[in-house]
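The structure is given below, and queries will be raised subsequently.
One protein chain is absent from this view; the other protein chains keep their places.
The letters A, B and C name the chains in turn, as written, and every chain counts its residues from 1.
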Amino acid sequence: MVTVGIIGAGRIGKVHTESICNYVRNAKIKMVADPFMSEETEKWLKGMGVANTSKDYHEILNDPEIDAVLICSSTNTHSNISLEAIAAGKHVFCEKPIDHDLAKIKEVVKALEGSSIKYQVGFNRRFDHNFAAVKKAVVDGKIGETHIIKVTSRDPEPPSAEYAAVSGGMFLDMTIHDFDMVRFLAGCDAEEIYVQSAVLVDPAIGEAGDVDTAVITIKMENGAIAVIDNSRRAAYGYDQRAEVFGSKGMAATSNDTASSVVLSTQDGVTGEKPLYFFLERYMQSFATEVGCFIDAIENDTDTPLGVVDGLKPVLMGIAAKKSVEEHRPVKLSEIQY
Amino acid sequence: MVTVGIIGAGRIGKVHTESICNYVRNAKIKMVADPFMSEETEKWLKGMGVANTSKDYHEILNDPEIDAVLICSSTNTHSNISLEAIAAGKHVFCEKPIDHDLAKIKEVVKALEGSSIKYQVGFNRRFDHNFAAVKKAVVDGKIGETHIIKVTSRDPEPPSAEYAAVSGGMFLDMTIHDFDMVRFLAGCDAEEIYVQSAVLVDPAIGEAGDVDTAVITIKMENGAIAVIDNSRRAAYGYDQRAEVFGSKGMAATSNDTASSVVLSTQDGVTGEKPLYFFLERYMQSFATEVGCFIDAIENDTDTPLGVVDGLKPVLMGIAAKKSVEEHRPVKLSEIQY
Amino acid sequence: MVTVGIIGAGRIGKVHTESICNYVRNAKIKMVADPFMSEETEKWLKGMGVANTSKDYHEILNDPEIDAVLICSSTNTHSNISLEAIAAGKHVFCEKPIDHDLAKIKEVVKALEGSSIKYQVGFNRRFDHNFAAVKKAVVDGKIGETHIIKVTSRDPEPPSAEYAAVSGGMFLDMTIHDFDMVRFLAGCDAEEIYVQSAVLVDPAIGEAGDVDTAVITIKMENGAIAVIDNSRRAAYGYDQRAEVFGSKGMAATSNDTASSVVLSTQDGVTGEKPLYFFLERYMQSFATEVGCFIDAIENDTDTPLGVVDGLKPVLMGIAAKKSVEEHRPVKLSEIQY
Partner (left out) sequence: MVTVGIIGAGRIGKVHTESICNYVRNAKIKMVADPFMSEETEKWLKGMGVANTSKDYHEILNDPEIDAVLICSSTNTHSNISLEAIAAGKHVFCEKPIDHDLAKIKEVVKALEGSSIKYQVGFNRRFDHNFAAVKKAVVDGKIGETHIIKVTSRDPEPPSAEYAAVSGGMFLDMTIHDFDMVRFLAGCDAEEIYVQSAVLVDPAIGEAGDVDTAVITIKMENGAIAVIDNSRRAAYGYDQRAEVFGSKGMAATSNDTASSVVLSTQDGVTGEKPLYFFLERYMQSFATEVGCFIDAIENDTDTPLGVVDGLKPVLMGIAAKKSVEEHRPVKLSEIQY
């Protein structure tokens, strides 16, 4: 039984709390900490069986009974709390991204060198039933050698202006998941990135210096070509698909829906829209990723998504930004790290 | 908060335990009773947070703190324990069927007359996301007046000979769910049933006096025609579909799969088989039905599936058997009750 | 090169004219006869390359250069013209049904006994790409032994009252195609039929003594159970599906559409309705069936659909009517022939 503390009781902190309480039998939550811990949240946590709360996450780091922490706080705190947690000898599950600043990620990488601490980054989509099944088809040799990888990733609505301002921009906030997906499906790293992007959804996003629509072409180290298409707003909901094409064939996913019901009327043959909200769409993957983290601790194995897997998509995001700025393909090797 | 006791710690008893512990926030399980309670089960229950176990369900019935019981014991005990629980003033969730003996069901109906006790029968499929979405389309008027209802219900493999012997036969054991589904989708009762059946899956089933394949035509009281097709064995897994056709169109479901992955190779374009195991396929519906039961207690409303809804599919099963024996359409009014 | 004459220049006569002119390279049409031959039709025929027209089909029967005739006249003339054509030594392609009167069909059967004349009946759906592919899967052993056959056949709109009056009723006019489909897919004859029917689409149909909605259960001679569901009006168009379920699996078709385009918007994910008009839906099958007829003549082989295949669905239709009248399952052996 692994004893965990959760740092951050916002949306994603609650998701992980629920996952552990409901599905992860070999873990128990001893404490949840959040500087803005509300009475309502405390009550909810009690109902979930979490006895202890705090406004100071150091209480978690200082508790010798706690084996592992989940860092679910705001993005700009991820790397620092990671460093503190590693120093305190805690295993760490860190929400993505570790940091937007490569130097900070580097510190975390260094801190983990030679250590027996387990570190996992929260790229949950790898654990999604659909994407995991595509990966399995690839690994099982069903599609032969990989030639083309396509990832469609479109949000149901753009972020608020406030969020966009601190998010690091679309490539580091949203596409970062797709960069990880491309690495996951290809089974190797990216070599070069080219971005064609535009502001088509909301001029305010452009005014804030970001883009909202992009097609990103990536040359992978194994020779395959990956392409991601992003939009900050799909009118029909959250569009999350992938397709891997190779010498023997293709594995492709479609979107998940609330039900399989199809209505045939004089207006057409209509099925449901994709699940709209990312927490609903990816609920299962959040539970699975945390279960894998706990299992890695229990069995003393590597986590499925280590600190380097957290670093690489950030590098890709920075390369993507550079591609937009300089309007040319950018090699990953150009990004100083 | 509703305090419940669970009678029976077999497969379905465990499913309900898990559902309540994980999803039903307004209920807690005080005790689980089973005459064959094993150490392993006790340990599992502890892990789920259930403190008390017993080999005698009377401990549950006699506990004044327990508001409601879930009867998950073997079929032949359902009606008697229902009667005892009602006498003890407990609300009752009873797994299907209440009994194969109409006289016993009648006793339960009588015991509930004029009582304020909530009684719900475990026809879980009404709560399944797909079938509930079909029902919603019907209720919302999307298909107009209902003309034809089709239910396909095929098991992935036939029951053991031992189980078949005590199950009451295919119509009372398996089709009973489809009889309920037809009533649910039609929003009314059956008037007449005709069965064309055969032994095509396993001759041993025929030797035991049962059938394993059937097409059942039902005239509903609202004039619609329903048809159920059953097989005890679909090579591709658990086939669970429904289609409602009416004056304005059709609402239809397809099977659920583990993922949406489709593999295109020189051998064809292949998706996953339907989910094989009923607990996996209907997991969500089991949680939802128990949540509805607890809500009905808390809010003092009718349960969505009362004792009469438990009775009617048994009547239909008996009419179906009579149709096979006498090789003719049988009116529900012919069945003595 | 087979020289043919076409008797009847109505809708179906024109379809066959077009098929032969466009697709059937080993046949040429020498003459088309129709008592109501219009100038417009004559002009259209000229455009198709048909030089000769007549108001009297005997001109065709008496022309020694004509090898074969296609009988596309009104239903009540099919058997008599068949008899005349056989007497004239012409090969015959006869639109379904040969007759509603079994005695008349019997005369045609007798006339063909010992003769070398090719006779084919126009159950075109056997030649449809979808249904032929289901049949192929069955014949190739892909589904093992057949257990259940399901045919959904729903028209986009009911016939006019005038047509219904002379059509012989739904079972002989519309379901007759489905009776043939069931025989085709099962590879054997029907043994017993039970009908549950209703008037739900149009009361006028009921007043005319017919039904417009039916579920028909058929026991096949090989032990399989077939079920047909019919409606005279599907709001979403022409619904034509089949499903064969057996010991090793299931082969099923879906409807054809004008394109595969799917539109995803905030209103849902919507594909096209089934092709509405039977001539559009079955265009390919009409060409294929006539090609097979011509090939049978050229190669001196049996036609794929002989006079007995024309008889059997009529027997089934009569049994179905009897089942409605007497409200019981009716054996095919009860129908005097």
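Everything below uses one rule, namely that a contact is a pair of C-beta atoms (placed from the backbone, for glycine too) under 8 Å apart; a residue touches a chain by one contact, two chains touch by 3 or more.
Being a predicted model, the structure only gives us computed values, none of them experimental.
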Review point. Wait, the hidden chain, what does it touch out of the ones we have here?
Key: A, B, C
Study note, to complete from the structure: Of the candidates A:249, A:271, A:304 or A:317, the residue in contact with the absent chain is A:249
Study note, to complete from the structure: Considering the complete complex, of A:42, A:157 or A:229, the missing chain is touched by A:229
Review point. With respect to the chain omitted from the figure, which of C:139, C:165, C:208 or C:262 is a touching residue?
Key: C:262
Study note, to complete from the structure: Across the whole complex, the chain not displayed is touched by subunit C residues 21-23, 25, 47, 49, 129-130, 132-134, 137, 142-143, 248-256, 258-266, 272
Check your understanding: Can you list where subunit B touches the absent chain?
Key -> 234-236, 239, 257, 263-274
Practice item. Identify the residues of subunit A touching the omitted chain, counting contacts across the whole complex. Key: 144-145, 147-148, 150, 154, 192, 194, 196-198, 200-201, 213-215, 217-219, 223-225, 227, 229, 231, 233-236, 239, 245, 247-250, 327-329
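In this section, only the chains that are shown with their structure count from here on.
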Exercise for review: Check the residue numbers that subunit B and subunit C use where they touch, and answer same if over half are used by both copies, otherwise different.
Suggested key: same
Review point. Hey, how far is the Cα centre of subunit A from the one of subunit B, in Å?
Key: 39
**Study point:** Distance from subunit C to subunit A - Cα centre to Cα centre, in angstrom
**Key:** 58
**Study point:** Residues within subunit C bordering two or more other chains
**Key:** 234-236, 239
